[in-house]
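The complex is shown incomplete by one protein chain, all other protein chains being positioned as in the whole.
The letters A, B, C, D and E name the chains in turn, as written, and every chain counts its residues from 1.
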């Protein structure tokens, strides 16, 4: 199986973390193909950067999608998920989407830790879009950003452990969800210090996309995710234009 | 991996269908252990039978749970799911729960087909309990019951294809979910005649429980799914009483 | 009128409290018939014990239901409520269900006090199942368990008064709902010290089930609560098997 | 017990129907005091008439409220309910509110029949306000108005029976709720021809207000339904002004 | 354009504040017609006073509505809004409704400051009625009442600034909504000290009602806001009776 791990950020360093975590969770014989965005922000943390990255994600899939058996969106905003699911004929999974649904199998309500207060609202909107608000007990932005993961991982770990403890005490959560591609390798490092299961979207998503691929479901011929129609797009990369040739 | 497929109905015939479908979707080397309820209805289709079957399910897990690496609840009412998840230290997945979350990765909104009008409300309550109402476009009980699957499978297939078509036309659904353990083998038989992906909970659940087991998450020490406390239960099977010995 | 007060716990001590409170609120001439579960936990406080108790409740109703004019479920988890409502031809009311709906007639939003943090989520799920989340302002598990009611009632009272005060201050609640069969006699003891009405499910339920019985409504012949069909159940108590003889 | 049955319509004919139904459901020794609005519409069926009737209701309670033990709002819009509940020290129940909560004890989801298409939205808003939307399966305005109850009751009965049947067939409802004060006496007349329980708010409300009165709960001293503060109102009936004298 | 600014309170002082703020936001050539209630409370802050004021509002519109091009309800409870919208043939806007919808154009979720804890629930109900709960992050009643605006405006300003700051810190709100007609002139006074946009309903409503009037939409001939039918009302002001002459 050929699994694309698509990071619409332009930072290869984050792609590397995600790909490493994905390899740990891929079945034997799975080829992990890491892809990094060709334009946009190093690490997305505004709505504007995310909007640009949606195009970057389509650009990557148009270029490299052929022959893939599945796609994991390796950005925690699940950038471009709906478009990717529509344009691909194989399963596409967003890493946060994967973590949210996985959390539902582990308990009643979950707590979600993200990087920074500013991002809180965007993640809440994601949970709302997926229709899972009833399962979200609390969401908090820790006072750190993704690049602190390279510079000062111990500090981030401490913040995570402390906030997770607070979520368990105050909100009685059954699961802790660590959002952020840069946190892909953190769950095993903090699990001992946190009294409920701790998950991240890369491990969940890598496994779920393989699961979906194994179901060998056909591409929808009706509904809102049917294949792209033939039509002309202008001013876009040739590979993107080609997606619309039917 | 040792995977229990637990059917809290007392009909071994249904267990057989479920086990067969589960084997198709289990990874190589997985041992499928089919279990059939020791008391209660042949095939549950009232709230009363389902309540009795919750006990039957716990009875089966208490007796056979040791050494298991995962549990699939092979009754489409997800009978006893919350209790099973609490009492086991390994992942437990309900077949309908599995299908509902899988459907979310395949499109925006899904349609759900169940056996009989009477059951409609119970399934709606299930979707509500899981917090996924926003993703449910429509739910309909076809005019057939599980035992028609042995007697007249062609008639059931026709009803499914016809209703699925109507759901696509009228409600624009992206996915069709066939509920019912007895429908475990139907998706590949009707997929060609239905324009969107068709899924059943046994295939979804078999794969998801393996996925969860692979994450090797610890049992919660806090929250509403923490391990059972030590306490005395009276008048129950010895194996059940033993679950509460800490 | 013959009113069954059914405690699916196996502790006669709790049944006693419930029956005493029920007698206070029964109309003259009402016969209160207290029933205690024949198997399961002394006092339910996990999902697993509750699942077993659903069967215990059906067992009691199958054995003693004939000739009853109404049923009050005297366990605060409303154990087996849906099944009991389906199988009986007379009104069935859950004590927490009764308190929740009663609270709606007394103000806009209510606060709910339960025994222990672990139980919080199960009660939240109950409120959700009944569709009353909009009316729930806050829910808190006090640091005590039902047996503290015999050993140290003063301590429980203090905790209740303190938490109720906090709910009024912080959440502006209009009503306090004391959950738990063991709290059936507490409202009059703490009402003076709490600035809004305080209710418990036994008083509410005892009165509501009489109210419903007086309406003399027929058993549904359609819908999801129609009478049980005739079918064979195996391995169950003879009285239960008899319920399914049509 | 002295129970006010307050009809904020100005038609004594409707008050009469409501009072008759209330008497049937009042405990022995209960004095039913029927009150008819002093100003406004004969039979409310617009938002504007309803707004005026809120004042009329307060006017009646200010004049006649002293010495009452309970209040039933005998208009199916539950006109002035929140205000009445706030200003009275004894229980106040709206007839539709009573029917809605009663329906919740009888099944999972209910269907609601009202007079006329125009009124549909107002009733939907009522259900929403009470937080019970999850329990409402369908709502329909029959092609008749309250005065048809005097002129052509047979025609109204036929419409009710026909629509109730459709609601059972198409929406699988467990209960039929007949809205409208003018329908207070209809349930027993149509019950035989409808396969699920049929209720009206007057019978439900008459019983529920007695139930609440029996609980002898104190008036809230905090929250959003605390007693009225002392303050000056101008240009209102002396009895209303007096309500605000503390 | 002739714009009625209708204050159903009986305090001309508040009308004055509202009218002054409305004039600041009216287009050149707009005639602002301030109207004060003829009966009821000086400043509404209970449900009972609000119910009376609904009639007072209709009374004012019946008397002065002719020739108006739009109506702004200048009471923050949006007293009588639904009735006014139904009875008038020109646009009617509630000041809080206007602020709530405006807030939606300025960010994701808003915080709402109201006068006094008691009023909190009434405003929450307003947000719920408009269907905007998803956009409300938090709502708090400051420890002040409208008349403090004349006596001690500095104290109110301090409370507002402090609470707004807390809402930004704790709830990450994008907009602060100052409820209350008496706060109509406060936004510009505190904006510098609050890090997100601050709005009040009078400025929003004044502009929105002009916007709606400019769309020149016809009065609905169907639906729940169609024109009033012809019918007889008794005991009401002649101008009100005239509204129902068709």
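Criterion: a residue touches a chain if its C-beta (ideal position, glycine included) is under 8 Å from a C-beta of that chain, and two chains touch if they have at least 3 such contacts.
Please read these numbers as outputs of a predicted model, since none were measured by experiment.
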{"item": "Sole residue of A:16, A:69 or A:125 that reaches the chain not shown, by the stated touch rule", "value": "A:125"}
{"item": "Sole contact to the chain not displayed, among E:1, E:33, E:159 or E:196", "value": "E:196"}
{"item": "Absent chain, residues of subunit A that touch it", "value": "10, 38-42, 45-52, 54-55, 57-58, 80, 82-83, 85-87, 118, 120-122, 125, 128-129, 223-226, 228-229, 231-236, 240, 243"}
{"item": "Contact set of subunit E toward the excluded chain (per top definition)", "value": "25, 27, 85, 91, 93, 97, 101-102, 104-108, 130-135, 168, 172-175, 191, 195-199, 203-204, 207-208, 210-212, 214-215, 217-218, 220-225"}
{"item": "Sites on subunit D contacted by the missing partner chain, in the whole complex", "value": "117, 120-121, 125, 128"}
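Operating definition for what follows: only the chains that are shown with their structure count from here on.
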{"item": "Touching subunit A and also subunit B, the following chains", "value": "C"}
{"item": "Subunit A and subunit E, separation of their C-alpha mean positions in angstrom", "value": "43"}
{"item": "For subunit D, residues contacting two or more additional chains", "value": "85, 108, 134, 172, 174, 223-225"}
{"item": "Pairwise touch network: line, ring, star, complete, or other", "value": "other"}
{"item": "Chains grouped in pairs wherever the two touch, ordered by label", "value": "A-B, A-C, A-E, B-C, B-D, C-D, C-E, D-E"}
